[in-house]
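A short write-up of the structure that comes next.
Every protein chain of the complex appears in place save one, which is left out.
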Amino acid sequence: MHMADALISPAVGGTMLAATAGVAAYSVRKIQNDIDEKKIPLMGVMGAFVFAAQMINFSIAGTGSSGHLAGGMLLAVILGPYAGFLTMASVLLIQALFFADGGLLAFGCNVFNLGFYTCFIVYPLIYKRLTRKGINSGRIFAASILSSIIGLQLGAFSVVLETLLSGKTELPFSAFLMLMLPIHLAIGIVEGLITSAVVVFVWKARPEIIESSYKGKEIVEGFFPGKEIIGSSSAEKEIIERFSPEEENTDTSSPGKSYGNVPMKKVLVSFIIAAVIIGGVLSWFASSNPDGLEWSILKVTGGTEPEITNSEPETSNTVHKVLSEIQEKIAFFPDYEFKADDSVTEKSGGLSDEEETWPAVSAETSVSGLVGGALTLALCVFIGLIIGLVKKKKMRKAV
Amino acid sequence: MPDIMNSLYNIRLLDSLARKETPVHRMHPLVKVLVTLIFLIFVVSFDRYEVIRLMPFFLYPVIIFMLSDIPAIPFLKRIMLAMPFVIGIGILNPLFDKHILLINGVAISRGWVSFFSILIKSVLTIAAGILLIATTGMDKLAAALRMLKIPKILVLQLLLTYRYISILMEEVARTIRAYLLRAPMQKGIHRSAWGSLAGQLLIRTYDRGQRVYHAMCLRGFSGEYNTGDNARLNIKDYVYLLCWALFFVVAKIYNIPLIIESILAGVIR
Partner (left out) sequence: MSHHKLEFKNVHFTYPDGNKAINDVSFCIRHGESVGIIGSNGAGKSTLLMLMMGIIFASHGEILVGDTHVTKKTLPMIRQRLGMVFQNPDDQLFMTTVYDDVAFGPRNYMMDEEDVAKKVNYALEVVGIPHLKDRAPFRLSGGEKRSVSIATVLSMQPDILIMDEPTSSLDPKSRRKVIDLLKSFEHTKIITSHDLDMVYEVCNRVIVLKDGRVMADGAAEEILVNGELLEECGLEIPLSLKSCPKCGSTIKRVKECHIENL
């Protein structure tokens, strides 16, 4: 489920990074104001716990296979949504850096897919609702399974959207969706079962741990188990009051709450604007790229002789023209043609375009690309080898 | 179990690589983060049918790799390990995009071209990520994040998570070992022990979190995390950033492989 850099476009990656930054900034402020600083080391070790727990293989009876925990829902339940989201973000960053599991540009996408839906959609709307009438094993079980499944489905759907918007794969929307959703349904059920088993156990052994995330405050001293039992009517009321959705709304609009000196609304709005601008700029950057497919795809209309269509597509703006002029100046092959990519617009190529005859390519330009590419690669390696030789010589001198 | 050992080995390897002393390691972490991000954006911004134009970008990982004394085999292994997902998605391209391109008389499916494009992009991006962490290390990376105005809470929490990963992984390894010694015929943890095994671990983790919190408080922690002064960027760092940025821009605008080839063609003629 972790998206790789190679599958996203800068526009999608940048937009999601900005969106994640916005949610993270909001969560940081929430933690600073609402939750005592005790949570910070707890978030740290819980992040590490998720790593460690991912290494445990839970065998699934009757299937001969085993599953493991992803941990998003567990973090939300133990730490609450804000701390849970931030912890998920640092877990994913370390995974991206140390295990190349998910890319750095795709970091925003991954945090959003795996953290946002669980912490800010599923947790308040499903988990909280199902358990707010008091906790018992059955409710935890149902809430965990349902939240894990829905959280993962939302995440998987989001992966599909992000991938398709990036336009790096040819997968049709429906096929991709049919591939992702069932797989993540199975994963979600396993995740839900494990999460519920863990939460039920912790709740029975140390109720105050589960309870503290509900209250958002006040962790009972943990050296010895405190015995505050949840379910008393006053505790229930508090839970309902604290986490009813209305509270969220009044909260964000209340002028007293601020991030630094800036009201929260402004912060959020500016992040949304930033996300839109970044997305817009980066997508322009991507589409106005002047390279196109110089050496390959040239569409040919049916029946006629292969002919090079020299139509400048929609992207022809001034910057484009300037760039293409530069390109022409440095083009040493006289017959080299500058082409912008017109095929990107056809999303699900193939079936509908069948009447089209085979596109042909000017042989000279295509070969030129291939040889040049190979030469460039060889040059890179050559430079690397020279650096290696120089270093070895230096080492010898030093010795 | 081998999973845990592999992961631990991997973290420790990257950690010890990050403590080497090479020109790349000595660069300011902020500059390395920025160069990596610019590199990623440029690589990813290439169109889905682009293969040849990506070649010049290999210069960056090759040079950093050679300068930074990173052992080749673990480096290549890490890249390979990260590939399956990308290959899994990318391999569907040839299935769905059956447009045929005639290249030099040879018919090639457009889907394969885009598949190769994805493959090369993922090698480049994954290599860049590994090189960043292997030449910088978590603590310096955190300093760079602080300079990028990432909130202190986030950075502190990131450091804490990183710090405790190996401890908790070792704890999990011990727990699983103890479990398997008494349940020799099982492949994984049986359903009856799911909750108690992972739950106990969680409780121990929770208590540890509180002890760590106390240890922090006893040394004057009050919710503010104070980092030391960050080293300033010097001219060398700016030059490094500028050179790479310039190279990426040039490789994006000009078709370097074509230029190289035409020069060669001119020479031959």
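As written, the chain order gives the labels A and B, with residue 1 at the start of each chain.
Basically, a contact is a pair of C-beta atoms (placed from the backbone, for glycine too) under 8 Å apart; a residue touches a chain by one contact, two chains touch by 3 or more.
All values reported here derive from a predicted model rather than from experimental measurement.
Of the listed residues B:132, B:159, B:176 or B:241, the one in contact with the hidden chain in the full complex is B:159.
For chain B, the residues touching the chain absent from view are 12, 15-16, 19, 138-139, 142, 159-160, 162-164, 166-167, 208, 211-212, 214-222, 224, 226-229.
Following the convention adopted for this analysis, only the chains that are shown with their structure count from here on.
One simple way to say how far apart two chains are is to compare their mean CA positions; for chain A and chain B this gives 15 Å.
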